[in-house]
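This is the structure I want to talk about, given as structure tokens.
Every protein chain of the complex appears in place save one, which is left out.
Chain lettering (A and B) follows the sequence in which the chains are written, and residue indices restart at 1 in each chain.
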Amino acid sequence: MLPTLGNIALFLSLIFAVSQFYYTRKKNKIKIISISVKGLLISSLFSFFILIYLHIISDFSVLNVFQNSHTTKPLFYKITAVWGNHEGSMLLWIIVLTIFNYFIFKLYNKKNYIFVSKTLEIQAFITIGFIIFTILTSNPFDRIIPAQENGLGFNPILQDPALAIHPPLLYIGYVGFSAAFSISVACLALKNGKNFPWYKYMKPFVMIAWTFLTIGIALGSLWAYYELGWGGWWFWDPVENASFMPWLIGTALLHSLIIVEKRQSLQAWVLLLSLLAFLLSVVGTFLVRSGILTSVHTFALDPSRGIYILAFTAILGSYSLILFGVNSKKYFNNNYFTFFSKEGAILVNNIFMIIVCSTVFLGTIYPLLIEAMTNNKISVGEPYYNSTVIPILIPAIIIMGVGPILSWGKENTSNIIRKLLPSLLITTSLTILFFSIYKSFSLIGIAGILLAFWIISNNLVMFYKKKFNLSVGMIVAHLGVGFLILGITGSSVWQIEKISNMKINNEININKYKIVFDSINEIKGPNYLALRGNFLVFDKKKNIITTLKPEHRFYPITGSFTSEASIHTNIFRDLYIVLGEGNLNEGWTIRMYYNPLVIWIWIGALTIFLGGCISINRNLKKLT
Amino acid sequence: MIIKKKIIKILFIVLFQFSVNESNAVEPDEILINKKQEIMARNISKNIRCMVCQNQSIDESNAPLAKDLRILIRNKIQEGKTDKEIYKFLTDRYGDFILLKPPLNLSTIALWFLPFAFALIGFFVIFFHNKKSKKSY
Partner (left out) sequence: MIKKQLLKIPFIIFIIVLSIFFYLLIIDRNPSKIPSALINNSVPEFETNSLFGDKKFYSSKELKHEITLVNFFATWCKPCRDEHVYIQRFKDEKALNIIGINYKDNPKKTVQWLKKLGNPYSNIAIDSNGRIAIDWGVYGIPETFIVDSKGIIKFRHIGPINKKKYREINLLIEKLR
């Protein structure tokens, strides 16, 4: 009964979406548009909550529940598994679309009926596309006949809090860009689009999308760091790249929106970026679900789904980009600005973001390109991106330090030096201080630390000078980037790894710590059995700092093994230990890491998120 | 109750003998004594894809093939082979796909060259933008 209800709710939302699409093309239909928007929101939410409920009560007559759940799964993971699979995640896409749709609707005022209606029309079209895709190829309410006793369980590696909320946050990002996309198309499609303050409407959506995409990506990396067992947090996996590209475009977009707001320049450029941000998000969806490549991230492979998404993307992209080619001219103006100005710095940032995005895009699709043209298969892995992306990011980050303090229009060169002097001094002194403590010198390490302190000091100086005509959100977010670079440099350049075989009572030294293998015991979790090792950590002064307890787990339902690393964190370093294979007689293989400054990666990401939230708040206030 | 505990204990012993470890890769008995050689082995391994895994190098993976290749690479290093020779040995048998850093040949020229072309285009854009703005001042 309930699954049928969920299905009906889904169909109902399709009807509301079609109604919205139809009536936004007519005049004076605001009442029925209102019903459509609200009906769409309510019916899609209803459908989504039904699916969650079906998972909670373990209704194994529903195929989606059977494939992804089990009675022994903890309640929290029963709920979060709803969006951890393909069909459920499509439903999540839909409800986020309908929520943003509702907020676009809230933009209506006495003067902008035509503009908001056009935006809602595009948004309705996108929503219709996703709902039809879900109903036709990925319906979560499909039944399995006969109903099963119990489910197939769920990959234990995915039963994790960070990973559980990672998709919703990412989707707020991707779908937020859909609102910017719709606004942009409205600008290009309408004859008098330029008369509306479209950038004021776009900015909050872009800020929200970008901010949540940032934290979504960061949580995915955090999970990889503590779960996958070798201290890595970014692998240039095609699907990671698929989230990174919209983020890069989003960063460019968010910065140039500021210019549009303040100086009315770069409008056509911003319209293009907002189209690309969402198109990349949809292409990302395609890559994950189409079966065109395999990755740790891909959902079940199915070319028919791929063809549908591709066709849909083709329609959206062709329509919007042709419109851009034909109609964007009216958004060009002749406000030029020099390199030495705030606009100049932002433009340079944009160009760097585009260069990095193009490179990541190239690296991601190149293997597919080669395969299509020759019969050969090559792989593009981490070494490629390290050689190409990092050298480009370095000048971009240097400019990021300078940009915010430049004036609009034109800056005096001598003025720049004067403004920068305090932070130059702070940067140099902090760097010297750093290397006097950590006496390990490497070119890339010095470059990274310099850059990190450059950003941090510039923003601290701005904060100190109380330049609050400069957005607080921006200062906080940029500060976060500084912390991020600090963390990335520390953990990449000065990581120490020790692999050895240890028996009970053996000890090993890493950096200034002594680790003693004290004991091993068997423990029982809610749906797993595990071996847990106890390792005592002593510092130089022979004081015990902590006990590390890595586990080796077995999940009987899925028959899989996982390894849970044990990590001790402080602001200087992570101590990270992994329990491998072994037995009492021969000992165990132990892998141990000393990871300097890792926590600054997460502090940085959180700070960026905070800065974004501050800006969102400010932007929302401006809107009302 | 006691029987239950005993069963769990036996289960542990049996299961963990057969477990495929998800976490470690290079094992202590593989590590070469000569530090230089070991570093060379690690560097090469980090560039070799584990063919039976998802996006891991053989340095990180614990698949049996990865282990075999790690040992093979160390043997070849001890025989005095250069990294070029070792890479060729592997690509002759497994194709270019086994390299994580794509090789530089006719079909990959675009891959290696384009990022710098992008950067160049970017600089030109800035340059011309700057020029135009200087005129309007």
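Things to note:
One rule holds for everything that comes next: contacts are C-beta pairs under 8 Å (C-beta built on N, C-alpha and C of every residue); 3 or more make two chains touch, one makes a residue touch a chain.
All figures in this text were calculated on a predicted structure; none of them were measured in a lab.
Across the complete structure, the visible chains that the omitted chain touches are A, B.
Screening A:I104, A:L272 or A:V288 against the full complex identifies A:L272 as the residue touching the chain left out.
If you put the hidden chain back, the residue from A:A147, A:A314 or A:L584 that touches it is A:A314.
Here one chain is not drawn; of A:F286, A:F339, A:F352 or A:W454, the residue touching it is A:F286.
Think of the hidden chain as still there; on subunit B it touches residues 51-52, 64-65, 68-69, 72, 91-95, 97. In the full complex, subunit A touches the omitted chain through residues 272, 275-276, 279, 283, 286, 290-294, 301, 303, 306-307, 310, 313-314, 317-318, 321-322, 324-326, 328-329, 332, 365, 368-369, 371-372, 375-377.
Definition applied: only the chains that are shown with their structure count from here on.
Those residues of subunit B that touch subunit A in the complex are listed here as 8-9, 11-12, 15-17, 19-29, 31, 46-47, 49, 54-55, 57, 60, 95-103, 107-108, 110-111, 114-115, 118-119, 122, 125-126, 129-130, 132-134, 136-137.
Listing the residues of subunit A that touch subunit B in their complex gives 228-230, 232, 235, 237, 294-296, 334, 336-339, 344, 347-348, 351-352, 354-355, 358-359, 362-363, 366, 370, 373-374, 376-384, 387-389, 392, 410, 499-501, 522, 524, 529, 531, 552, 554, 561-563, 565, 578-581, 583, 589, 591.
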